[in-house]
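Comments concern the structure below.
Of the protein chains in this complex, all but one are displayed in their positions.
Entry: chain A
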Amino acid sequence: MPGKELSDPCMDCRDHDAILTIRRRRLCRNCYIRFVSYKVLRRTERYRFRKGIPKTGPCKLLLPLSYGLCSSVLLHMVHEQMEQLSKPHSPPGFDLHVLIIEPSSISPSSPSHDRAFESLKQRFPLASFTQLPLHSIFELVPNLQHILPNYAGQALADDTSRSPKERLDAFRATITSATSIADVDFILLNRLVIAFAKSIDCLGILWGDSDDRLAAKTLANVATGRGSSLTWQVSDGMSPFELEFSFPLRDLFTAELQNYAILFSELTDIIVPDTPLSENVLTKNLSIDQLMMRYVSSQGEKYPGVMSNVTRTANKLQASRMSTDGSKCALCATFICNSEGVLNPTRSTNDSPSHQFCYACDRSRPGLS
């Protein structure tokens, strides 16, 4: 084709100048978007073509959105897929519901993001949206009202006359170490998302964790004694909550998602950037979660590939092999693993179900962390 001299042609189409490098390939804008989207497209096949799911009737999926980079990009990509699916003669596809847990109800320092909520609805018309505060967990998971005081023990003077928000804040204030705060907050968010998904009859949940995020999550779970929960925390498939979990961004790195987000101005409006972790924070003041994020990003540079190993190893674990007597942890609602040869701390055996906590939840209890 004469008349066109490209100094740095895209390695895929050769028609445009490359703007980005991904996995040692120089690509133009469109090819980059196609490359990244394809990684997610592959992961949503089951729902797009309803493989192993009834072809007719509703197929509702929930996408929890935190206004963070990963979940926003995932929403964008999945919505693109839905636009393709809405064309005539396309496969039945799925319905998407987006749940936002008000950031200001999780951390008072987060700004209320109401304007973004409105623009989301306009930008992604094929999905439906719900916004809930964290303390609505008391409505969706009513028995948590009894469990939380049991869990906090003497550290919490629970006052049932107070508002749900005040009660939840009082409970969360009893937990003091950074690691335990992160741990318990994650459990609360998780339970709220699951309860909501069930309340609107979802088939599964699409989580927005990227490859490195999953690696850090795996390591953090192991380091907090949650080895057996890896089967649903980082693996696709049926979770113990009777919902299918899937992690469509598992083949993409956060940096690649960042590049994708920059290409769409509507995304940059929605995304609340993560506050970068200061280098000056003493290690002992980090949470285990943050330490693992730091480890994954620093070691991931030195030993590329190792971090995806971590997630892949975790995916080899089979939940069906877990030996349990069927008892569930009152707080995190997962089965308590009591395999032979597993370290179990001294505990009284006459606990009622609302007093029974798994090893890892026990570790995060107020006063123990």
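A few remarks follow.
The working rule: a contact is a pair of C-beta atoms (placed from the backbone, for glycine too) under 8 Å apart; a residue touches a chain by one contact, two chains touch by 3 or more; residues count from 1.
Methods note: contacts and distances are computed from a predicted model.
Entry comment: the absent subunit's protein name, as recorded by UniProt, is "ERG2 and Sigma1 receptor like protein-domain-containing protein", drawn from "E2 ubiquitin-conjugating enzyme", "Ribosomal RNA-processing protein 41", "Mitochondrial import inner membrane translocase subunit" or "ERG2 and Sigma1 receptor like protein-domain-containing protein".
Of the listed residues A:10, A:63, A:310 or A:332, the one in contact with the hidden chain in the full complex is A:310.
When the missing chain is restored to the complex, the residue among A:75, A:100 or A:219 that touches it is A:219. In the complete assembly, the contact with the undisplayed chain comes from A:291, out of A:59, A:252 or A:291.
Even with one chain removed from view, chain A keeps its contact list with that chain: residues 153-155, 176-179, 218-219, 221-228, 230-231, 283-284, 286-288, 291, 295, 299, 302-303, 306, 309-310, 312-314, 316-319, 321-323, 337, 339-343, 345-346, 348, 350, 359-360, 363, 366-369.
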